[in-house]
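Missing here is one protein chain; the remaining ones are kept as they sit in the complex.
Right, chain A next:
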Amino acid sequence: MSYHFNFAPILAQWPLLLSGIGLGLLLALVSIAIGSLLGLVVAFATRAPSRWLAGLAFAWISTLRNLPILVIVLFLFFGMPQLGLSLDKINSFILALSLYTSAYMAEVFRAGLLSVPPGLIEAGQAIGLTRSRIQRDIVLPIMFRNALPAFGNNFVSLFKDTSLAATIAVPELTYYARKINSETFRVIEVWLVASLLYIVCCYAITLILRALEKRLVLEAN
């Protein structure tokens, strides 16, 4: 085997690769923000007194979790215009990833809610806090802290899913890697560089979230 590596043609395209990873991060951040808010609402809905609403929330979670993300992406991008609702490719992908995220985050937050000991809610009641105060001052802060490790795992996994945006020509890292691949035919080099960029980014995200966890997660009693 005598393969001669030649990274020069790929490194010449640095700006493209960087803008690709930048867009990927942006897509992940926006989708995770929207998806987490939506997931929080869904998580609370699973505990609603109304059976109908709780059922709807569980149906939401199981439907989206049983769909491959690629199917949601393609369905929204190609299907929605047929229904008269065209979004451009970036917004369409953000919508797809946000919906997908919402189901996973709903599960993360639901587990977080279940982890809040009922005794703490009673302690809040006993000092005369109203129901909404208890949610804001006790349940939510504890839920977020308990949910943080699972939130972090999902964050990394969802960031990697942004590579699927390449299938609808959203110019993120995988899209550019494929483009450079077909222009230079330096197949190994281009995918090695792309892989390295993904690994570095994911690792950085993990480190940042782990530092946050260390500060926030409650030590066991």
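The criterion applied here is as follows: a contact is a pair of C-beta atoms (placed from the backbone, for glycine too) under 8 Å apart; a residue touches a chain by one contact, two chains touch by 3 or more; residues count from 1.
Everything that follows uses one rule, which is that contacts and distances are computed from a predicted model.
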| item | value |
| --- | --- |
| Name of the absent chain as recorded in UniProt (options "Sarcosine oxidase subunit delta", "Na+/H+ antiporter subunit C", "Amino acid ABC transporter ATP-binding protein" or "N-methylglutamate dehydrogenase subunit C") | "Amino acid ABC transporter ATP-binding protein" |
| Identified contact with the non-displayed chain, of A:19, A:125 or A:181 | A:125 |
| Residue ranges of chain A at the interface with the undisplayed chain | 117, 119-120, 122-131, 133, 137-138, 141-142, 145, 218-221 |
